[in-house]
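Written out below as structure tokens is the structure these notes cover.
A single protein chain has been omitted; all remaining protein chains appear in their positions.
For chain A:
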């Protein structure tokens, strides 16, 4: 890849303060092209805030975000989406009143011809196994299915980087296994950052894991190293990191 010297995503000294509360402090983060990264950490560690700063839903108090070397700090959400970053949010954001097909269709339609859009939409439905329920109204679907619809809208916009905030939440074991397979398959062509609490799920997909604690990065290493680390265990058991 010609741009291999430039990382896909780089965060430098990213800090987010809400009044007196510091949600993220001095986060330095690097992601290569087509990398798969898992973010873990206890509740309130600042993972979702970090995602919100990457996607323009929040403007960082300090620090910069670069996407392929281009400064995207403080850009509007829709502009960042156009650069090629897609996100599945923690609380599913789908078009509840529309059918599954229309959800995917609208996501695929931006800047594309009708023919292209239809092709991408039906390919995405097929890929996620949603073709059978394409005409169901999304608001009436089960939680796991709605999660997939949202992942579908993210895929249909064909982003270079996909952020998944708790993609396996509320899913049955079989659904989790399928989601893990899907993530590995997507990762063949696109970079992914996954936030997840489910350790089994992390073990299924992870190569490199970044651990957040109290708004900072605690450790970043191979999955086996991270999960064996005493500090990580302490954090998850609620003790203070040494």
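Just so it is clear, contacts are C-beta pairs under 8 Å (C-beta built on N, C-alpha and C of every residue); 3 or more make two chains touch, one makes a residue touch a chain; residues count from 1.
Assume contacts and distances are computed from a predicted model.
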Absent chain [UniProt protein name; select from "RNA polymerase, sigma subunit, ECF family", "Amino acid/amide ABC transporter membrane protein 2, HAAT family", "Small basic protein" or "Heme exporter protein C"]: "Amino acid/amide ABC transporter membrane protein 2, HAAT family"
Among A:29, A:67 or A:105, the residue in touch with the chain that has been omitted: A:105
Full-complex contact with the absent chain, from A:140, A:172, A:200 or A:230: A:140
Option from A:61, A:77 or A:208 whose C-beta touches the chain left out: A:77
Of A:28, A:93, A:131 or A:200, the residue in touch with the unshown chain: A:93
Residue ranges of chain A at the interface with the undisplayed chain: 55, 57, 76-78, 81-82, 86-87, 89, 93-99, 102, 105-107, 109-111, 114, 117, 135-137, 140, 150, 153-154, 156-157
